[in-house]
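Notes follow once the structure below has been shown.
Rather than the whole complex, this shows some of its chains in their spots.
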């Protein structure tokens, strides 16, 4: 199985050509999309989408990721073998959260241009000419050393979550199409939420198990489907109300022992 | 074959994860989308999309429907066996038009949590943890009784079409991306249209066989691809011109014998 994540979008023919190129080399490849329309040029959003989805795919799935604002420059095209999967994409950090989480076994710099798509090595469509081809060849059983020399590390995107006493400092990492605001704060480490600050402004939220438990118009905080703290609004967009975007700071303050002491 | 209908959208990774979860359990499942981007939280629109499409799929297709504003609350997760198909989804009425039309044979309340996705029973992602899993297990041949106790009925959405003398009273049930306005009035029961009223305002329309026969700017009434009366505008959005949304009332008045009597 080959799982594709791109920012090519559903209105253009780029995803169709990526699938075609894979199928022309390996007609038996089973190609599915993580998403055909990740946010344009947004490497953080794509890294989060890959990170939160990869483990649901069958073992040995080959992930083909093309969110690549530096296409055609000197950034490398890499193939990463991890404990359970293969990852193919530009070396701009987009693969780093997922690949590191699954434990990297081997990295190759895909420089063997004999394998590139023959009729045209475009400077602007490496998704087709390089990444689709690498994925198809991997699915056919080619071994890692054929693609190019070994690398010792890949580019990383900093995760930027930290805990200081009763404060969890994180970032907005993804806003989904409902307008739910996902953060990189693991929900399991948060105990009793006292205050939520976004860009230093306090936000009134209600902690719930799921949307169904809330009235309309209330900002909600809950564990999202991938184990992260998320802020949503029932049948509406929390991102619009909060006016946030990927990368914005968020701070969750927990109640301390002291806050409770006068009850005891 | 498993046919998926969700409001998850093409920009998020939720549909990708649903497909992954199915394929991880059954690598031979053939997963296709009715639509990956039904209208957010719009149970009527999704019910119409399922109702109008199900019969075009091969017999024994398993329909997996996730338009589920009540996710995580006490609404049931159900599996419905009909004469020719299986339907999996929340018991919020979204399955009712299609399942009832094909004749319900058996209903199960999917409460056997041993079958739920092991690593995380999320409160917000039942599409993955419950509905995808149920569909995959059905496609592997598991029998209905394993999923949970029998139910005698499912939640229904009222269809709200009626005929009174020469008046057909119905609703707007779907506005497509072209802006065509589909109603729940079966075209075959309408004879000679005299007047069209939307929210009590008369609308000037021209009855045609298809768009190609009309000039630009004329509101058209015709039989849509699913046998229902629809109002469209050639290469433009009728919904914008009429300012309607799903659920709005529509009344079609036919000419009566009397209207014609002075000609005879």
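Should a chain be cited, it is by its letter among A and B, assigned in written order, with residues numbered from 1 in that chain.
Quick note on the criterion: contacts are C-beta pairs under 8 Å (C-beta built on N, C-alpha and C of every residue); 3 or more make two chains touch, one makes a residue touch a chain.
Every value quoted in this text rests on a predicted model; they were computed, and no experiment measured them.
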Taking the full complex rather than the 2 chains in place, the copy count reaches 3
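Simple rule for what comes next: only the chains that are shown with their structure count from here on.
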Would you kindly tell me how far, in whole Å, the mean C-alpha position of chain B lies from that of chain A? 32
Chain A-facing residues of chain B, complex: 8-17, 19-21, 23-24, 27, 31, 40-41, 69-73, 75, 119-120, 122-125, 128
Can you list the chain A residues touching chain B in their complex? 1, 3, 5, 10, 30, 32-39, 49-50, 52-53, 55-58, 61, 176-178, 209-213, 222-227, 234-235
